[in-house]
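Shown here: the complex without one of its protein chains, the others still in place.
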Amino acid sequence: MPIKITDLNYVYSKGTPFQKIALSHVNLEIADGEFWGIIGHTGSGKSTLFSHLNALTRIQSGKIEIDEFTLIGNGGKKPKRKHRPDYKALRARVGMVFQYPEYQLFAETVADDVAFGAKNIGIKGEELNSRVKSAIEMVGLCYDDVHARSPFDLSGGQKRRVALAGVLAMHPKILVLDEPTAGLDPRGKREILDLITKIKETLCPTVIMISHNMNEVAEYCDKIAVMAGGELKLVSTPAELFSQTELLQSLHIEMPGVTALSCELNARGLNVSRSVLTEEQLVEEILRAKGAGI
Amino acid sequence: MKDVSFGQYYPAESALHRLDPRIKLLAVILYIVGIFFIRKFAGFALIALFLLVAILVSRVPFFKVLKSVRAVLFLVLFTVIMSVLFYSTKTEEPLWQWRFIKIYEQGLINAARMGLRLIFLVLGPSLLTLTTTPVELTDGLESLLKPLAMIKLPVHELAIIMSIALRLIPTLMEETEKIMNAQKARCASFDTGNIFKRAKALLPILIPLFVSSFRRADELADAMDSRCYRGAKGRTRMKVLKLRFRDFVAAFIMLALFAAILFLRYNWFGWSFLTVLI
Partner (left out) sequence: MIEVKNVKYIYNEGADDEKQALGGVSFSVADGEFVALVGHNGSGKSTLAKLFNGLALPKEGEVLINGMSTADKKKLFDIRKTVGVVFQNPDNQMVASIIEDDVAFGPENIGLPSAEINERVQWALEAVGMEEHRKGTPFRLSGGQKQRLAIAGVLAIKPQIMVLDESTAMLDPVGRDEVMKVIMRLNREEKMTVVMITHFMEEAALADRIIVLNGGLVAGEGKKEIFRNRELIESAGLELPLAARIADALRSRGLSLDENVTLPEELVNALCR
């Protein structure tokens, strides 16, 4: 059980008139090797939950256990010494990729930028070089072509890959991504998602992705957590969640395009399953229904 | 950091909100000058009464106005303590003495005066920014400074720069926070090592911040050009500043206040008996 969140609460600007509850009694367990999607509207608390996972947001109340690290809230004050794990080690374990990560690049060369995180956790010399090289190759860039170039001269998509490589070079076991495909064109989106799948298979067995795009979530994730108004509304599998039309409406979640299509077809009398998640499934379902009809 | 609202405007419908920003600006200048003329505590009582009425009229909650004091609280305490400790005189016996520390009555009075002066200095302008939008402020400044355009001072340009700066501050603060978090997630630490190490540790924040600020500036310039901006040339305003009856009333009240402060200070015509009334 690499991640276990128990009764997590968070209040912004506590004690002022701007006080706002961002998280309320969140309980969540994430097992090794799972691909999680966290969905919810802007302001639902998903970003706050997200930044708790590597202690970027100081835990106020509740408990988070990630492998051997334990974070326990101390009412908003600095946690007690015994509840202050090695933050650097934690951040290296939980690799966090923010929205538009290309805006964090700063170094003179791509290699230096990718090395930044690994260097900060004390990796040196040959080990550092080999990590940097393999991280750059892993995100689908050619080390020899790019390592000596300025990150600012790269294209948007390449910059995003470099930023991702900078996190991978710390060799995280859990990868947390905030809208990794935001602003990319369709090809770029698909490439990044395929890349994440590959990283999941080789380097980081557990992946948590915040996304607004239900198509992506339906296609790639094993489990989905739905956040709304600071609460964890439900945990489900994509097939289960997206087949519950009324529940989706009450949570203001839109259906993935293919699921919406299958529901529409079903409503119009074509005997297709209502919980279709991929295009291939939908095509098979339509052919089956049509075949039966003939 | 999400609650930082620079310029801290508090929207409300009140007589103070509706006043011409030029009058408000001049009033605040007069108010500040006035504070420096106050010596007697009766003067402070007068100005406190004036502020109290102004805040009530403005419909801004008290804590909002008082919040501005919090920012300078340390400065106030520091000044007060320092002036109590370091006041020395030969004409007065100390009230209390411990080794080389001597505390005089006059020192306490001076310190209280300084503390009050600082607090009032902050409260007045803060009421101005609470009741006046940044745009009104820059418009007011632009209008007041207009005569200087004749000596080739770029008044309009300065005003627009100021208003854009005000508009960008919250965005840039948010951006700084984001970049800081992203670098922290890459295990950067900003608070260890000597001063040089710390300065160097800031580069991963400053460089992306500069890069993105330049990009923003570029895009903003394009957006402004696209919306037909060409400097002051042929430009009109939606909110035309026009002095109304209430502005003259406000100006009169301010002048009266200033005059009262001067009376209290210099006791012209031997009217000091008035202090008894306050």
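Every chain is named by a letter (A and B) in the order it is written, and numbering of its residues begins at 1.
In this text, a contact is a pair of C-beta atoms (placed from the backbone, for glycine too) under 8 Å apart; a residue touches a chain by one contact, two chains touch by 3 or more.
This one's a predicted model, so the numbers in the text were calculated from it and none came from an experiment.
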Touch partners, limited to displayed chains, of the chain removed from view: A, B
Hidden-chain contact residue, picked from the options A:107, A:168 or A:258: A:258
Contacting the left-out chain in the complete assembly, out of B:14, B:79, B:110 or B:133: B:133
Missing-chain contacts mapped onto chain A: 41-42, 153, 155-157, 182-188, 212-214, 254, 257-258, 260-261, 264-265, 268-270, 279-280, 282-283, 286-287, 290
Hidden partner interface residues of chain B, rising order: 5, 7, 9, 11, 133-135, 160, 163-164, 166-167, 170-171, 215-216, 219-220, 222-230, 234-240
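In this text, only the chains that are shown with their structure count from here on.
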Inter-chain centre distance, chain A versus chain B - centres from mean C-alpha coordinates, in Å: 43
Chain B - residues contacting chain A, complex: 2-3, 63, 178-179, 181-189, 203-204, 207-208, 211-212
Partner chain B, residues of chain A touching it in the complex: 12-13, 16-18, 51, 54, 56, 88, 91-92, 95-96, 98, 101, 103-107, 116-117, 120-121, 152, 166-167, 170
